[in-house]
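One structure, as structure tokens, below. Some questions next.
Every protein chain except one is present and positioned as in the full complex.
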Amino acid sequence: MRLDDAARPPKARRVWLGLASVVALVAAYTLLSNAYRVVDPSLLPDPLRGLLRPQILPPTQRIVDAFVQLVGAGAPLAGGADLHPGDHIGGLVEQRVTLQGSLLVSTYRVLIGLAVGGSLGILAGLLMGWSRAVDEYVHPIYILFRSVPPLALITYVMLWLGHGTAHLLIPIIYAVFATVVIPTYHGVRDVADVYVKAARALGAGGRLLLSRVMLPAASPFVLAGLRYALVIAWMTTVGVEMLMGDDGVGYLLIGGGLWSSRLEVAGDPAVIVVGIVGLALVGYAMDVGVRVAGDRLTQWVKR
Amino acid sequence: MPEPRRRRLEMRDVVHVYEGKTATRALDGVSLDVHDNEFLAIVGPVGSGKTTLVRIVAGFLRPTSGVVLCDGAPVTGPGPERGYVFQEEAIFPWMSVRDNLGFGLLAKGVVASEREKIVAELVRLIGLEGYEGAYPKELSGGMSKMVEVARVLATDPAILLLDEPFGLLDAQTRSKMQDQLSLLWEEKRKTVILVTHDVEEAIYLADRVVVFTPRPGRIKVEVTVDLPRPRSLETRFSPAFLALKRSIWKEIGRA
Partner (left out) sequence: MNGLWRRRLWRALLSLGVLAVLYGIASQIGSALLPRRIWMVAHYIEDVELLPPYASLLEEAVFLVKSGILPRSILVSTARVLEGLALGAAVGVPLGLSMARVARLEWLLDPWVTFFRFTPALALLPLYALWFGLGELSKILLIATAVAVVTLLGAYQGVRDVPRVYLEAAKSLGASDGLILRKIVWPAALPQILSSVRIALGLAWVTVVVAELIKATMPSLGYLLALAGAYPRVSTIAVGIVTIGVLVLACDAAALGLYAMATRWMKRSPADA
């Protein structure tokens, strides 16, 4: 893209600049979030007065404290700060909710969603891409279902399945399913089709065609679909957990409460920030995982 | 006949090495002068560095060592005075034929009415009347190449760098385009570097033909073409033409 790629500074510069920007922003935030200690907020002009409060912008050290407490499940703090069972973090600690435990539960839900929804979606995509008749009959139904945001389904699903494990999983599976179908379908129909014709001309058929020609040709598209499905699965998981879960990161972010009024209770921003950072890290790690696995699987597509 | 012998382009010991996993030495000390109003053709085997040399002259690549001077000043980057027709397809697919042809003029700040006039003239030159509003997807590969050539001609650059412009054309269109180019050159007297695989095309059009060695590219031989102008179909069958063709083929064939 840039005209003179050779003139770009080396990769080390890139890492360095990225690091610098993280450090700079964290430092700036630390200063800003601690400003209330120095300046009396009530003297400040309006938008700042509202913002510069520890309940809104938690000081960096409070976030670190929250992290330590959420990881250690209430291990006494070095500073000796006390916990109130009534507030967000106190409530979580009392229920023995930990950051790593919540992340694990959510990851488990995402993985189930990917495994079940992903394989169903790939199957449906393959069928629709493979057979024109199936495509023409099923596609309209698929479009109909795909258009419903998975989270809108949750109350209905709960009526059928009750308030348990499954009703949280169904929207996630559904979301992954709906996301994976289309890339698989296009992979098979638009790309693999050429190879399929060539292989048919060479006399291949049936299972051989499916396993040796169609799947490999469509797999880069399937993998791209799975990568996107991962993002969608996390989104849905956090959503259902916030709305109805009894555990997982979504629950940690909200701190429980009656589900119909859950989001109206003000949470502790320090806990929320810790939860979000945890989510970002796990999401990133899983994306790297899918990418590495995908590169292995599709090594034959040397471009 | 190239009478004024002012040097327009000077290449001095141009070496180019592509860095990468395996460093490729594409050009290995090319020295070449192109005079004002001269028509120079370069022929050579695949991968012998012809495109590399032209891209250096066009200003898109910096030579690893050596210099290229244009009118006495070192080339530091691309510029509209050196019109460059790429070897690969470079027509803008999201612009109509008209907008493609007018792009250089737009960049130059030519007013719309003037632009329209020049574009109309170019459309006639390449015989694409009726296609002015078409997107390039509606053109054949040869037609879009012609648009690319005309697009460069629109701004009337003093120097033309043509990298295998007619490779995709059929024999008839190709010879028609060659005649057009020949006419244009005689009329406007531009300095031209033409890269081609077609020896006959090189002799028919050029004042001088430079033959490259296989990679790393070096000048193997220079042949001056002193066939009379204007050239025509007759030229192609004249004994002098055939003699030149034979001697160049011999040079290419020699290891």
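Letters are used for the chains, namely A and B, taken in the order the chains are written, and counting of residues starts over at 1 for each.
Definition applied: contacts are C-beta pairs under 8 Å (C-beta built on N, C-alpha and C of every residue); 3 or more make two chains touch, one makes a residue touch a chain.
Source: prediction; values computed, not measured.
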Chains in view that touch the one left out, judged over the entire complex: A, B
Among A:Ala66, A:Leu169, A:Val196 or A:Ile272, residue touching the chain not depicted: A:Ile272
Touching the absent chain when the full complex is considered, from A:Leu208, A:Val231 or A:Ala293: A:Val231
Absent-chain contact - pick from A:Ser21, A:Ser131, A:Thr165 or A:Ser211: A:Ser21
Of A:Ala28, A:Val64, A:Leu208 or A:Ala280, the residue in touch with the unshown chain: A:Ala280
For chain A, residues in touch with the removed chain: 1-3, 8-9, 13-14, 17-22, 25, 51, 56, 133, 136-141, 143-144, 147-156, 158-160, 162-163, 182, 186, 189-190, 231, 234-239, 242-243, 249-250, 253-254, 260, 262-264, 266-267, 269, 272-273, 275-276, 279-281, 283-284, 287
Missing-chain contacts mapped onto chain B: 58-60, 77-80, 82-84, 86, 88-90, 92-95, 103-104, 106-108, 135-137, 148, 151-152, 155
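Everything below uses one rule, namely that only the chains that are shown with their structure count from here on.
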Centre distance in Å when chain A and chain B are each reduced to the mean of their C-alpha atoms: 54
